[in-house]
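Yeah, one chain of the complex is gone here, protein chain that is, but the others are all in their spots.
Residue numbering begins at 1 within each chain, and the chains themselves are lettered A, B and C in the order written.
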């Protein structure tokens, strides 16, 4: 049985998706009809429920993947394909302290808060009050706001955080903030960023080399979906071809050749 | 300062990587010289250390990504690019119970144990004693063995686990075990699998349709690395072009059209 | 100076494209205004011309690439990315005789007629009269109809052509026609096909093995466009992710292991 306060997802047969927290007395309004939260309390996950117009919705538990794709936004969000890979690369897990700039609508913030668990913490910076408000609302909606400190301001003016496990820059000119990142990261910490253009990748690599980051890695994650028809299996006709380039690097102490693996193949 | 018992990584300038747990009195033997664990205890992460032959190694904290790629194995391992995406899709996180078959050398087991944290649990099945031994050794090496129950045997003969949050099949004929998965998964649970051939994808999709799984999703994650040279930025000449097809699906209660989003574009 | 009867292309600043043959007295009607063919005769390629509404169009000579993408059609056409690669793989060039089934709207027919030159020939089969009419009109529009013999009918009932240099199947069940292809191809000839699903690829490979074709090759050509902004260079957000799988094979005389290069990497 589903409990009050639990996060649930309703999916129509057309693929429309609604993610919300069960609240006594509330209703969900869709263009395929109204559903009362109270009616869902007696149901089990995996059941089809009907709106007052008789349209069916499948009641499921949302995955982090679905939550991220449903994040209310005014900006481009980071995609699950990129987030899944960066969590592993930056070793973001249970109990860690991660700093992010900028917050945006909070999609990556959500994933970071989810990954560090109840004993970790995320500090996230944003310069636009309206974006911070939206992100705060999105995180509260998911019950993850207690794991996050929202700060308003430009990290270029300096930040207090020190000894953080990982630092992610989702800003237009990440190369400008590398000294700030260096100060905040603990020895052995992890740096990551995502930028859309090749020019930005070059600018960031120059800055990382200059400020003693090593093992710079640049990659793209591409996701190709197939039509799940077993007798006519084929890729979808179109795909998302580009979200951004992921860049990872590690701060080091001594000056060294910053690209020892420049010409290596990786996998 | 680095502590005894901590997991560390040494990387040569050529990109050779050694991941191990610091143990008083032990030594690391590489073909570029010997390094004593005790000498690392006085160091900080991000420092270069020398072997007795004078070769330099960068001392860093390993990421889950690096740990996975370094897993000792006798079989094909699952790649970080696939694991990162499946963790988000199958909502695998803090405090959950996940079942996996088969264990293999334990690369995915490692990631699952890492993702569920100290209050979650992983049960993993394997039919080959030798593989289980290897996986157990790999997990112990990483200090994650307390989060994992290793079981020897074929899940086709039935399993005891019930009400599990997520179930991953990494076996040759996943279509044969779908009824077992169904019994073990809680309502709202998550199913996932990875298979290398298109024929296997079709076989699995037929089985999922037959056993009331909905929202079947088939995809590939492709990872493209770039040479991190800011003035000569370009993709690597060669890449890993295929590891496997990821298939996800959700168990549902009522019989419905199993592919409501058959022709939808996804991202 | 441009001559009467020449094939020209007008491109609007929005990228709309019109390909037509210059004919005295005729007019081109676009939703951005009318342009008289006679007014173009005094122009040079590379010039901007104006419609009667004052909208500018660039006057250029169309490439085969542009011609193919502009082919009037009622069906999926083959894409230039696939056609360019198959011409090289099937060695289709000056003076050859190529057979194609089915004609469709004539996009591939156009490319084949272009590639074999004035001394080669293309024979193309189609079962639908309406499609043949459309293709004939498209080829005539381009002045290539003299290089093509259009035949109405199902090649499954047998064809007269023998000793042809290359044979391309663009039909739903190419596996059904492999014996026909074998009879028509000269020793040393080239076979090719394009199918959208993996199931069709498997079916075709079985048929090729059975009928003594060797060096079966299966591949996909993917085309990724970039926004041509030098200071903000990045791939387009979305791309055509799938048109079809290309299959090539060569008829051989003696029975042999049909897949000698089964596990080889190719480039």
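Basically, a residue touches a chain if its C-beta (ideal position, glycine included) is under 8 Å from a C-beta of that chain, and two chains touch if they have at least 3 such contacts.
Since the model is a prediction, treat every value here as computed from it, not as a measurement.
Trainee: Pick out which of C:22, C:41, C:60 or C:140 touches the chain that's been left out of the picture.
Mentor: Going through C:22, C:41, C:60 or C:140 one by one, C:60 is the residue touching the chain not shown.
Trainee: Of C:91, C:146 or C:173, which residue touches the hidden chain?
Mentor: The missing chain is touched by C:91.
Trainee: Given the contact definition stated above, which residue among C:19, C:40 or C:68 touches the chain not shown here?
Mentor: Counting the whole complex, the residue in contact with the absent chain is C:68.
Trainee: In the full complex, which bits of chain C touch the chain not displayed? Write them out.
Mentor: Against the missing chain, chain C presents residues 11-15, 44-48, 56, 58, 60-65, 68-69, 79-81, 83-91, 93-94, 111, 114-115, 117-118, 186-190, 198, 201-203, 205-206, 209, 214-231, 233, 236-240, 245, 247, 250-254, 256-257, 259-267.
Trainee: For chain B, which positions touch the chain that isn't shown here?
Mentor: Contact residues on chain B toward the absent chain are 196-199, 224, 231-243.
Trainee: Even though one chain is hidden, which residues of chain A still touch it in the full complex?
Mentor: Against the missing chain, chain A presents residues 198-199, 201-202.
Everything that follows uses one rule, which is that only the chains that are shown with their structure count from here on.
Trainee: Where does chain A touch two or more other chains at once, residue-wise?
Mentor: 198, 224, 231, 233, 236-240
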